[in-house]
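Dropping a structure here in structure tokens format, bear with me for questions.
All protein chains but one are shown at their positions in the complex.
Here is chain A:
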Amino acid sequence: MSATTLSGAAAAEPVHSLWTVAAEAPSIEYAQLSPTLIVLGAAVVGILVEAFAPRRARYGVQVALASLGFAGAFAAVLALAMGGYATDKAAVAGVGAVAVDGPALFLQGVILLVALVAVFTFAERRLEPRAGGGPVDSFAAQPAAVPGGEGEKAAVKAGWTTTEIFPLLLFAVGGMLLFPAANDLLTLFIALEVFSLPLYLLCALARRRRLLSQEAAVKYFLLGAFSSAFLIFGIALLYGYAGTVSYAGIAEVVEGTVPSPGPALAASMSSDALLLVGGAMVVMGLLFKVGAVPFHMWTPDVYQGAPTPVTGFMAAATKVAAFGALLRLLYVVLPGLRWDWEPVLWGVAIVSMLLGAVVAITQTDVKRLLAYSSIAHAGFILAGVVATSPEGVSSVLFYLLAYSFVTLGAFSVVTLVRDAGGEATHLSKWAGLGRRSPLVAAVFAVFLLAFAGIPLTSGFAGKFAVFKAAAEGGAGALVVVGVIASAIAAFFYVRVIVLMFFSEPSPEGPTVAIPSAFTTVAIGVGVAVTLVLGVAPQYFLDLAGQAGVFVR
């Protein structure tokens, strides 16, 4: 992005003042980039708080900072959307690096709301037993200490907590905000790394079962690095093909509408192999992030090992950001290759739906069950992506809004069901939960029904929207497979409901912890969004419909 500006500066008159270079600096539309900037700024302040604030004050300051950061960024998104940047004033900002348009603002809004709710689940301090004379959260006392070692014991005893999770969350969200808005391949890659690295770290920070948590983080990191390699290699191939990393530039080359191609470009344009392989590899990097088959293997292990608040955040927000980026890539850069990637994504969608639904049947752990469910849902969303129509875009946007709150809510409920060893995630322990804690079980049942796509929940409206768009886009067979996969998936969702309400509770079953207002609000918001989007989806469908056009 900076190649042109540097050459522009070099061509300018030689200057003697140290400061005159600033006059040649590229113009940055700070207002239009403000959501991302606010969040990243809050993250930097958070680091400073960690460095300078006394240990006791950090928790309160960090929670307030993160909440205010997300709320402020969301207000900025709202202001931009109301100012028309989602529709007629949609433009490319930051010297062509960042798009400010309908899909970007919609997804940024969703990510920020999810992040705000996620802060609440991160900040929950009433579920774990008190340690060292104070309440603690579900994150490691001292992450650097060896699990089970003396250092850990001392840290637990002292009641330490890892308040760095809040700046990490802020950084991750900052990357996620940039990801679906990225308008050139390098920005895409940088955004990917900016949100991935904090997530790897957060995955390793569980207070209980730390080895499992660290194993999950290492796996996530290794496989994530592997997929990043695919992505960056694909970017290199695309640059080799088009001679530019900007989305608009590549699209022009793909369509053959470049006004005067140089000799080198003319030579590479004649060979589509670079384009096809490069495009496929970039798409693969994104499919890894959404957890689609065959790049899904990390999902169950990481979802299970990571601290549950992190799992909930990751499952919701990563999917939103990654699908946003995938949509922009496919609809802005590669629409000319539609006939090449559509069948491939068809296959990926079908395999994701079926594999996710089928393997989930035999899962015995709630978090792994939800992980496979998220794989199946990635397939459902892909069905909307391959519709290649404005309806497809808006249906995916709506689905992501619906799905992210259901997921966040479901994982929040998982944090409540506990026994002596922490969260009781084995399904056998959930037997008869409906008798013991009818409210919690009923809330979880609402989320499961939404996952299954039962009418009057957001899941139904979302699934209906993507299947409708896919069917109108000529993907009838995909819809049939999707409906069959939904039927298979309904089996294991309903099985959990049956288990909760129609089984005898075991005497040494788990207890349901009474959370503080934080988690209560998080779950309440999840239920409210699920029901509102299920009962009266039209307003939000219209909203997503207005936000369905990409700028180029």
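Some observations on this one:
Basically, a residue touches a chain if its C-beta (ideal position, glycine included) is under 8 Å from a C-beta of that chain, and two chains touch if they have at least 3 such contacts; residues count from 1.
Operating definition for what follows: contacts and distances are computed from a predicted model.
A single chain of the complex does not appear, and UniProt lists its protein name as "NADH-quinone oxidoreductase subunit L", one of "NADH-quinone oxidoreductase subunit L", "Alpha-D-ribose 1-methylphosphonate 5-phosphate C-P lyase", "FIG022979: MoxR-like ATPases" or "Sarcosine oxidase subunit delta". When the full complex is taken into account, the listed residue touching the unshown chain is A:488, out of A:456, A:471 or A:488.
The omitted chain makes contact with just one of the residues A:79, A:267, A:361 or A:483: A:361. Note that of A:183, A:227 or A:519, the residue touching the chain absent from this view is A:227.
Interface note: of A:344, A:480 or A:514, the residue touching the hidden chain in the full complex is A:344.
With the whole complex as reference, residues 218-219, 222-223, 226-227, 230, 272-273, 276-277, 279-281, 283-284, 288, 293-295, 297-298, 300-301, 339-341, 343-344, 347-348, 355, 358-363, 488, 491 of chain A touch the missing chain.
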